[in-house]
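The structure is given below, and queries will be raised subsequently.
Excluded from the complex is one protein chain; the other protein chains are retained at their positions.
Naming follows writing order (A and B), and every chain is counted from residue 1.
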Amino acid sequence: MSIEVLQMFISAALIVSGVFFVLAGSIGIIRLPDFYTRMHAAGMTDTLGAELVILGLMVQSGFTQTSLKLLLIAFFLFLTSPTASHAVANAAHQAGLKPLLGHFRAPNPGEAVVEEEEEH
Amino acid sequence: MHFSPIFILDFGLMAMLLVVAFAVVRIRSLFAIVMLQGVYSLLSAAWFVSLDAVDVAFTEAAVGAGISTVLMLGAMLLTDRQAKPIPVHQKMGPFLVVVVAGLAMFYAIGDMPAYGDALSPANAYIGAEYIEATKREIFIPNVVTAVLASYRGYDTFGETVVIFMAGLGVLLLLGLNGNAGKWRAKPNGHNIGEGAPTPARNPVENEPKPVAKSTKAKRTAKKTVGVKS
Partner (left out) sequence: MSPHLVLRVVAKMLIPLIALFAFYVQFHGDFGPGGGFQAGVILAAGIILYALVFGIDAAKKAVPPSWIRIGMSFGVLLYGGTGVATWMLGGNFLDYTQFAPESTHAAGQHWGIFAVELGVFCTVTCAMLAIFYAFGSRTPELSDEDW
């Protein structure tokens, strides 16, 4: 088995698994009940899926300039994608959106820190 | 008609553009509309890449999805969060115009040259000349830059002046410091953070302003009070 064939198989496996994660995230966005769980599905799978797809493309292109550019894209995606998810979820929490969770109710933002305050 | 991957990609992107356009028309939350416009720009950038128009795609991604989303959000913060519902009878006129224009465009499709046709007017005369001449007259690989900056230097000068005028107009109307914090935004008709007046953002820059501006600011302040009472 030559190196090209091996390269192709590895990259195909990586890309297919990446696509699987992205698909799982998309199904999660549609099926899950509330904002935070959807954010969980979208944020985590999106980062991992995109990283896997880019890794597969890198394997396919070998040691070239294209590979270097893909590595940079992967690096920036690795930084920005979780940050964006964090920012969105954090903004929702700050705005007072409660997660949908049986009997448990999350405390209002600020209430957890200053418990004596009877503002609300 | 052959179903190559590129064809399917183009078709999928166009379909997504159509869906996003309908969503923009249907949704009334302005925040969602601004975000969807960013999505629209990103999708059209991807479509431009598949058409090999990399420079246009780059511009679309940077301007449409990047800057204009932020600027629209900034503008939205100064107005309402929701679009006012429009009664159906007011929508009929614009709908008629859209239908007529759309039918005319469908009628005109028959005269369009095929995609990538080398003999189409856009590719045949001056375009082919520029592509051929750039190599021996300007010696740079990117034909787009050569056409924009050298062959069509006048046009680009005009575009630069247009951007300058846009910035100048905004500066003349709003000022770089937004009247130094004297003006208050009232989204959906209620004051944000009512009570303590916000201190001027730049007191040092605020003082040496000409008298005319301060009287104008006072007048607007009076007007707001009149509306409130």
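Quick notes on this one:
By definition in this document, a residue touches a chain if its C-beta (ideal position, glycine included) is under 8 Å from a C-beta of that chain, and two chains touch if they have at least 3 such contacts.
Source: prediction; values computed, not measured.
Note that of B:V88, B:A118 or B:L176, the residue touching the chain absent from this view is B:L176. The chain not displayed touches subunit A at residues 76, 79-80, 83, 86-87, 90-91, 94-96, 109.
Within the complete assembly, residues 54-55, 57-59, 62-63, 66-67, 70-71, 74-75, 77-78, 137-142, 144-146, 148-150, 153-154, 156-157, 159-161, 163-164, 166-168, 170-171, 173-181, 183-185, 192-193, 198, 201-202 of subunit B touch the chain that is not shown.
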